[in-house]
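For this depiction, one protein chain was excluded, whereas all remaining protein chains were kept in their positions.
As written, the chain order gives the labels A and B, with residue 1 at the start of each chain.
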Amino acid sequence: MANPWIAYLLVPLVKIVVILLTVILLAAYLSYFERKILAYIQIRIGPNRVGPRGWLQPIADALKLFTKEDIVPSRAEKLVYLLSPVIITVPALVVFSVIPFGTDTTLFGLLPQAIPPYLTDINIGILFILGVSSVGVYGVILGGWASNNKFSLMGGLRSAAQLVSYEVPMGFSVVAVLLMAGSLSMVKIVEAQRQAGVWFFFPGIVAFFIYFVCGIAETNRSPFDLPEAESELVAGYFTEYSGMKWAFYFLAEYANMVVVSSVATVLFFGGWLRPFPNVAALAFLDVIPPFVWFAAKVGFFLFCYIWFRGTFPRYRFDQLMGLGWKVLLPVSLANLLVVGLGVLLIGGPR
Amino acid sequence: MGNLEPVKPFPDSEEMEISFGPQHPATHGVLRVLVRLDGERIIEAKPIIGYLHRGTEKIFERETYNGTIPHTDRMDYTAAATNNQGLVGTVERLLGVTVPPRAAYIRMILAELQRIASHIIWLGTHALDIGAQSPFFYTFQERETILDLYEEYCGARLTLNCMRVGGQPFDLPEGWTGRCRAFVDQLPARIAEWEALLTNNRIWKKRTIGVGVISAADAIEWGLTGPPLRGSGVKWDIRKVFPYDHYDEVEFEIPTGASGDTYDRYLVRMEEMRQSVRIVTQCLERLPDGPVMAKVPKVIKPPKGEIYFSVEGPKGELGYYAVSDGSTNPYRLHVRPACFVNLQALDVMSRGLLVADLIAVIGTLDIVLGEIDR
Partner (left out) sequence: MSIRGFLSSVFQIDLAEGLAVTGRYLFHRKATQQYPEVKPEPKDRFRGMFGFSEERCIVCHNCAKACPIDIIHIADHFEEVEVEGKKKKKKVLDRYDIDVKRCMFCGLCEEACPTEPLAIWLTSKSYEASAYERNERLYFTKERLQSWEGVQPYPGVATPDEGQMPDDPTGASSRTAAEPRS
């Protein structure tokens, strides 16, 4: 594009707006889908009164949260209390800037030239994602501490310990993918899967399971949701939050779910590639646009999140930590060794 | 037995006392547990009851004998039929009346269906407390069928009032035995489904094995009855030891556990549901014809005397101690609730456990505050 104002300012701005709106709307509707799918698993119907089949439920919830009274506990540390929901939500949204949703597209001919449908592709993509999403842990600790409630503090510390511990095996499982791909850039990882002709899920199946389990623990979801479960004695770190601030916490949780699903898709399931991208016999599947493939895979993972929530009991906290450190970490290290040997034998990354 | 010494893992650390308050989603009623914690470890867990006391035993003293029956429904409100069965059994023995066999078989069927229904509530809520949300809905769907059967029989679903002194108020309606049979025939498949969700599940096992252990000797000393006693290995069931109605004519097993932890009590109750299915099937096959009400006077006036009679309710031994002074109202009618005695073991079972396990222990004792507080 000739005009730098358009290329470097307008296009990214438009992309930012589109991505933010999509993610926020997706997080809101994820709550609707969670309620519906959990209900269907539990032989009931779920929200079906607000709008046709309940489709307007998240809008009603958002309106209610907007108009709710803003309560700040009198002894709470006010600035930190107000800032914690922001600290936890912003990283979850910022991460979406490097996730690739598809290949260069003209949006079915609407645009004059093909533009990549992601905001940017930096050459340390996955490292950026891991680093930025770790900043969210501060929001948890500060939120628990600023509420001036000893149970919130305990819950916040427990949750933070859980998040930090599960980042380690997650990192190692990502390294296994990096060994296979040879680059940190998200787009190049997908390209490596295209060149290899197979999704990294197949050689890296152990890494995938470790990554997904750690991802569930990272987002505080069942079966690792002890810090926020209602039937436990110690209430979660967001007990003292109500109204829009509480909504931010839940927006952050759902956005994190989408992040984990998207990253799992890119790293292990070929991003926007169709199954077996190099097999010519399946070329008829190319009629489906790449970002539809991406969306379908992310949707499948989100469904798995909700499915697990409806099925499994939850781990006790010490068992949770034991699982992370004593089981997942050694397995991920062993997996790293095996994948490294395998890559060496094949002759280097793709 | 003496006083139990509190267990302190770290002698220098500070204790924290929390009231696991009367309003809590997991305490199954208005139970307050005063927990002394050292960090996360429980040093002592003291249950405080009385938030649901309604003076039931005092109310009994101003009612006629048949008028006390609706009040018993409301004690253990999850198992109304066995409450009724205990009371009418007590008064009949005071009167010296034998119930006709058809009525006794109907009572057995109602009581065993009630056992299944009560264990369904236990399973749903216990699983829900530990985090599994779905078994609650699957089990309650089956309970709906049981409640429908009760509604067809006596007109109410929860507070049944389905037995009278001397027999049954009504005979079974048209087609009831067929529907009951159809229900119990498909129930083992449902139980297998619930087991597929929980019994072999590693998370469930981690949360329940080794949690809330009580030895057989301790269980007998504390006076536990029902699944908490049988989970520790003691084979004691009132239906076998002091049979009432016609329990000695039907075949069934008493499941026991080996180690007295939560997982064993869970297995015991699941197996009890299957045995109840067996009992109901046999009763439906052998249901004799005849009247459903014995010859009792319109106004029931037992002779002077006192008696204790107990039934095996789903929670344990539910006993009634009746003192009659020859009038139409009981002089004293005391209830020995199974949950009240079982709840005493909460302290013993939860010492040294983490706080999150307290929920599991309360769930495994299967307490209903209506019975504890009366």
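Descriptive notes on the structure:
Keep this in mind: a contact is a pair of C-beta atoms (placed from the backbone, for glycine too) under 8 Å apart; a residue touches a chain by one contact, two chains touch by 3 or more.
None of the values given here were measured: they were computed from a predicted structure.
Only one residue from A:139, A:310 or A:324 touches the chain missing from this view: A:310.
Considering the full assembly, B:161 is the residue among B:161, B:225, B:282 or B:310 that touches the omitted chain.
Where chain A meets the missing chain, the touching residues are 37, 40-45, 307-308, 310-312. Across the interface with the omitted chain, chain B contributes residues 63-64, 66-71, 74, 134, 138, 141, 144, 148, 151-156, 159, 161, 169-170, 173, 193, 196-198, 200-203.
Operating definition for what follows: only the chains that are shown with their structure count from here on.
Each chain gets one centre point, the mean of its Cα atoms, and the points for chain A and chain B are 46 Å apart. Across the complex, chain A meets chain B through its residues 38, 41-44, 222-223, 225-226, 229-234, 309-319. Within the complex formed with chain A, the residues of chain B that make contact are 18, 20, 24-26, 35, 40, 127-134, 136-138, 141, 197-198, 201, 203-204, 206-207, 354-359.
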